[in-house]
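Below: the structure, in structure tokens.
Every protein chain but one is kept in place in this view of the complex.
Chain nomenclature is as follows: A and B, assigned in order of appearance, with residue numbering initiated at 1 for each chain independently.
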Amino acid sequence: MLYREAGQFKTNYAADQQVFPIRQDRIGIIVLLAVAFLGVPMFASAYWFSAILIPFLIFALAALGLNILTGYAGQLSLGSAAFMAVGAYAAYNFQLRIEGIPIIVSFICGGLTAAGVGILFGLPSLRIKGFYLAVATLAAQFFIVWCLTKFPWLSNNSSSGVISTQQLIIFGHELTTPVEKYLLVLSIVVVMAMAAKNLVRSSTGRAWMAVRDMDVAASVIGIKLMPTKLLAFAISSFYCGVAGALYAFCYLGSVEPDGFSLDMSFRILFMIIIGGVGSIMGSFLGAAFILLLPIFLDVALPFFAELFGLPFSSATVSHIQILVFGALIMFFLIVEPHGLARLWQIAKEKLRLWPFPH
Amino acid sequence: MSKKIGDVILDLQNISLRFGGVKALTDISFNVKEHEIRAIIGPNGAGKSSMLNVINGVYHPQEGKIFWHGKERKKMEPHMASRQNIARTFQNIALFKGMTVLDNIMTGRITKMKSNFIEHALWFGRARNEELEHRKKVEEVIDFLEIQHIRKTPVGRLPYGLQKRVELARALAAEPSMLLLDEPMAGMNVEEKQDMCRFILDVNDQYGTTIVLIEHDMGVVMDISDRVVVLDYGKKIGDGVPDEVKNNEDVIKAYLGAGH
Partner (left out) sequence: MNFFFEVLIGGLLSGVMYALVALGFVMIYKASGVFNFAQGAMVYMAALSVVGCIEKGAPLWLAIILAFGIMTLFGIATEKFVLRKLVNQPPIALFMATIGLAFFIEGLAPMIFGSDPRALELGIVDEPIESVLENFNMVISKFDLVAAGVAAVLVTVLALFFQYTRVGRALRAVADDHQAALSIGIPLQHIWAIVWGVAGFVALVAGMMWGARNGVQFALTFTALKALPVLILGGFTSVPGAIVGGLIIGASEKLAEIYIPPVMQDLFGGNFGGIEGWFPYVLALLFLLVRPEGLFGEKHIDRV
């Protein structure tokens, strides 16, 4: 089947404004979803679910959250991990303190709590921009993690703030196997990714991008800067919050505040830089890349070391990992600032012309 | 021209604007009547753009009063101008570079949309209908300005002349009653200027939009405007119909230099 839009004429605006205007894209997405929901559970092993697929989906969701704020609304944040922590701890506390609250509801409440905190730390964005704001978001990173460590109530009086999450019960059925957890995470991520796609193609998204591209012009057009920016902070933090709740409940099962470190925030930032700033799909591509790269290096480096007879300690491997991360970030920013998503788009454009390139 | 010029809708009285110690505007008064094309001219740095920025609330003058439809206007934020149906374009194109032409023009209608972000996220009911309804309006503007072929192009990739046109389209999409144009023809060749003149006259003619325009090309200004106000060093030195202004001593001096 050729990837081609020729002959697919749009006769009304509704057809032109579909999520995926090209028929082949629609088919592609359906196939992808079918594989994710049906194919993968049949074939993947438990290791794949718990070590790769679940964290991939969760980080993709967090990256999506950051992308809404940074990629679409243009407000750089270095504190995404802290908002994940808020989501995780809030969801835990809702489960703990409200009798019989469904797990999904407490995830949503976790997200909403993160959104509230996000608005609070987004307030400085009304007066400061760019680097100043980026540095200001570090305040969120350090302050939130400190609070979660120091206020015993938040972690139900556990030492140093470690929490062990409650059981995942949905409609009376307890989710225990990796497959079940995977399907839960996948469903949530798919729904939220669709919602994000809708947001960014609506007037909400246009307002964000207008503020990102030129805020003075945006305000002259009639966009109120304050609610637009704060909404971006809120929704972004909501996504990060839900991702954090999933991280705690469906991935690790037990988390501590220090786990949501500045390093994790940077990793999420790297995901959107490499995946594509201002692209929903880029968030997924970037998350996959950043998660798979260390696994690849872990395997590849000792292999090459042996090949060339070099003595590689595990410390060296971890240093090389960090070095490669850094180098890749610079490489992408220089060579392809729009990331993997842009490469994908270029490939599609080539494909559209194939096999007659001229 | 057979159009009917109405009453004064915008009246600026004794406007003074300072940035720190720098005086940008000193004691300027003039008015704009409904349906007219009002030009502001003057040498570089005369305070023309500042004047537009005062009109739509980006700058706040330290002294003076502004009357809009007969009512004194309080200090207002930029985003309120569009709610009073004032739209504008900028001297250095202020398009949203990362968005397509269509999306840029759609932002012009943002204040007219009522649906909220939850509806947007679900793409349901009102949100969906609004998108379609406003898309229709935007397409009218696109047809009017003859930019159908670049609808889905990111504006960053367009040549200068087309960008200017898209910016006008964005302003028009808001269906403004007053349109502020800051050098809409700067840097254009003769053909592009002719097109732009045609669009400006058509807008004024078909929609009855009041137009306040800054322009350096005297030929254009004298041709299309109904009245002209002349600024120099932040002061008003002339005001009237093109022919009056053309023969005003002070204006000639400002343009040709005192020695001539």
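A few points about this structure:
Methods note: contacts are C-beta pairs under 8 Å (C-beta built on N, C-alpha and C of every residue); 3 or more make two chains touch, one makes a residue touch a chain.
What you see is a predicted model, and the numbers here were worked out from it, not measured in a lab.
Only one of A:V216, A:L252, A:L293 or A:L343 touches the chain withheld from this view, namely A:V216. Residue A:Q321 is the one among A:Q24, A:N156, A:S187 or A:Q321 that touches the chain missing from this view.
Only one residue from A:Y13, A:F37, A:F266 or A:W344 touches the chain missing from this view: A:F266.
By the touch definition given at the top, chain A reaches the unshown chain through residues 76, 123-124, 127-128, 130-132, 134-136, 138-139, 142-143, 146, 149-152, 216-217, 220, 262, 266, 269-270, 273, 315-316, 319-330, 333-334, 337.
Here is the rule we use: only the chains that are shown with their structure count from here on.
The distance from the centre of chain A to the centre of chain B, each centre being the mean of the chain's C-alpha atoms, comes to 41 Å. Across the complex, chain A is touched by residues 56, 58, 77-79, 81-83, 87-88, 90, 94-99, 103, 106-111, 113, 115, 117, 120-123, 127-128, 130-132, 135-136, 139, 170, 174 of chain B.
Those residues of chain A that touch chain B in the complex are listed here as 13-14, 17, 195-196, 198-199, 202-207, 209-210, 212-214, 216-225, 231, 235, 278.
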